[in-house]
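Complex shown without one protein chain; remaining protein chains in place.
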Amino acid sequence: MKLLDLAKNLNLQHLGEDVEVHRVAPLEQATTGDLSFIVDGKWLQHKSQASAFIVHTKLAPLIPPGQSCLISDHPPLDAARAGVLLGMTPFDLEPGIHPQALVHADARLGDRVRVGPGAHIARGVVVGDDCVIHAGAVLHTGTTLGARCIVQSNTVIGADGFGYEFVQGRHVKIPHFGGVTIGDDVEIGACTTIDRARFGNTTIGDGSKIDNLVQIAHNCHIGKGCVIVGQVGISGSCHIKDYAILAGQVGVVPHVTIGEGARIAASTGVAEDVPAGATWSGWWGQNHRDNKIQIVMMRKLPELLKKLKHLIDSEGKNSP
Amino acid sequence: MKLLDLAKNLNLQHLGEDVEVHRVAPLEQATTGDLSFIVDGKWLQHKSQASAFIVHTKLAPLIPPGQSCLISDHPPLDAARAGVLLGMTPFDLEPGIHPQALVHADARLGDRVRVGPGAHIARGVVVGDDCVIHAGAVLHTGTTLGARCIVQSNTVIGADGFGYEFVQGRHVKIPHFGGVTIGDDVEIGACTTIDRARFGNTTIGDGSKIDNLVQIAHNCHIGKGCVIVGQVGISGSCHIKDYAILAGQVGVVPHVTIGEGARIAASTGVAEDVPAGATWSGWWGQNHRDNKIQIVMMRKLPELLKKLKHLIDSEGKNSP
Partner (left out) sequence: MKLLDLAKNLNLQHLGEDVEVHRVAPLEQATTGDLSFIVDGKWLQHKSQASAFIVHTKLAPLIPPGQSCLISDHPPLDAARAGVLLGMTPFDLEPGIHPQALVHADARLGDRVRVGPGAHIARGVVVGDDCVIHAGAVLHTGTTLGARCIVQSNTVIGADGFGYEFVQGRHVKIPHFGGVTIGDDVEIGACTTIDRARFGNTTIGDGSKIDNLVQIAHNCHIGKGCVIVGQVGISGSCHIKDYAILAGQVGVVPHVTIGEGARIAASTGVAEDVPAGATWSGWWGQNHRDNKIQIVMMRKLPELLKKLKHLIDSEGKNSP
């Protein structure tokens, strides 16, 4: 397909020569005839073999003259659209319920739902229209999914929460009667676990995206449009408000509220409420700016203390 | 059901008006006709719509006069018992071996064992009476479970330990001949992995509770009544003694002993033996009290160093 035709189809501005492209490829794997994409200034230096690039609008002034490009506000998305136009297909489950899926007769599945082999949808589970449940995922009784949700392989939704009462020297299991209620357009990664509530429901709002190997404990309430990256662990009864972002491996202690639009840096431990809009980091999480200053200071500590000692010594010599 | 009838059945003290309750619900989701429960003083301020509450004994003096309550030493447990009396049932596997479970003919299952769809119980595995093995869980050869154990969905018990010997430039796999021996009343969360020993057995003692996404490596020995919270990782050949508590995301390096009743705070890295009864925390784990003082001091460091410099300067001016 000609680059100019792609530009028309994708409604993007075109620069340079009109070359032929056959598929989309990442910068370092692309060869002649490939279209690649550039989001970041430093990637401009990459000596890619690609014939053309989809480049972010802000980088347009830096493009060398003559280079074949499409200019886009969202290069990764337009690269994906170009991929489809070039005949590439994302791998996906084939339509329908796989014959080796384990779907209970009393589960309620919407229209155009896809279920992979070995996935188990238990008695009473409700799955909205156009959901995709991948191989080996388990949806326990009490789980409700809205429309257009994606559950990746081997994820478990609705297992018992981790709750015990210590009575006379042993941990007595607290039964869990609740469920998990998930909104529309939620995606949940592979090998992730979302536990059912004791009573009522663990809830996840519309449009939230959850990565692989994430733990969301019983009675958590995740808002709309949240982004929860791989290996995050959220303890019981936390509130994560709309559009909060938790980077990889963040841990949150029980009963904490993370405010709307807050951003938590990777590997941060959250041990208290986070205000809306705040950016936090640190092993013992705090305001990111303070944390960074302290880390820089700690790295200078050996030198600082040496200087201070020297200052005191020289003061001592000058003083009498 | 009348609150007074519940009080009699649960053998609890009753306060306030005798109202009708229909089900148990969490504070924020409860409406008229619901019974909720309160463990923590700050929850007393919660404006719940519930008609009645099960309140912890220590909070009884704070209950507003007239409020319908039951007084309990273990509110979550009694709430669960109330739920059963009100006709609620915890979701559980139906009795018996699911027709789509993958149980080897030479596995030995005790009485009243439940096995979910897609769960695999391999050749020679022994499962005690009243165990529940949820969907997609895998019990490899060499695994033995005591009575009344619960294994949540997609957990893997008895995979090979991660052991290699670096010989002439490559990592040579060390075969694992051992197994995993688990006591009575052990619960293991979803997507958790417990590896088999090289020789002998990885062991988990009676009554220990293990959460989701936990890694327990080969040849570990976990004592009785331990609590191991979500995403904890325990390296090979560690000893975790009876009643130790490891909070979420704790990591333990190989060959470490954590003493009886020790408590390790969330996200702590344990790089050496922990004494019995100790409380530890920190990225590089140490006594929790020391760690807290150092963190507070580090947060004051920018200000402290400024003050010190000022002190030195003013000393300098005064001295001659």
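Lettered A and B in written order, each chain numbered from 1.
By definition in this document, a contact is a pair of C-beta atoms (placed from the backbone, for glycine too) under 8 Å apart; a residue touches a chain by one contact, two chains touch by 3 or more.
Because the structure is predicted, anything quoted here is derived from the model rather than measured.
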item	value
Residue of B:G83, B:G136 or B:G207 in touch with the missing chain, whole complex considered	B:G136
Full-complex contact with the absent chain, from A:I157, A:C191 or A:I204	A:C191
Residues from chain A at the interface with the omitted partner, ascending	23-26, 28-30, 74, 76-77, 79-80, 83-84, 88-91, 100, 116-118, 134-136, 150, 152-154, 185, 187, 189-191, 207, 209, 211-213, 225, 227, 229-231, 247-249, 266-267, 282-283, 295, 298-299, 301-302, 305, 308-309, 312, 315-316, 319-320
Absent chain, residues of chain B that touch it	102, 118, 120, 122, 136, 138, 140-142, 154-156, 158-160, 162-165, 167, 169-179, 191-193, 195-201, 213, 215, 217, 219, 231, 233, 235, 249, 251, 253, 269, 271, 283-284, 286, 290, 293-294, 297-298, 301, 304, 308, 311-312, 315, 318-319
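Basically, only the chains that are shown with their structure count from here on.
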item	value
Centre distance in Å when chain A and chain B are each reduced to the mean of their C-alpha atoms	25
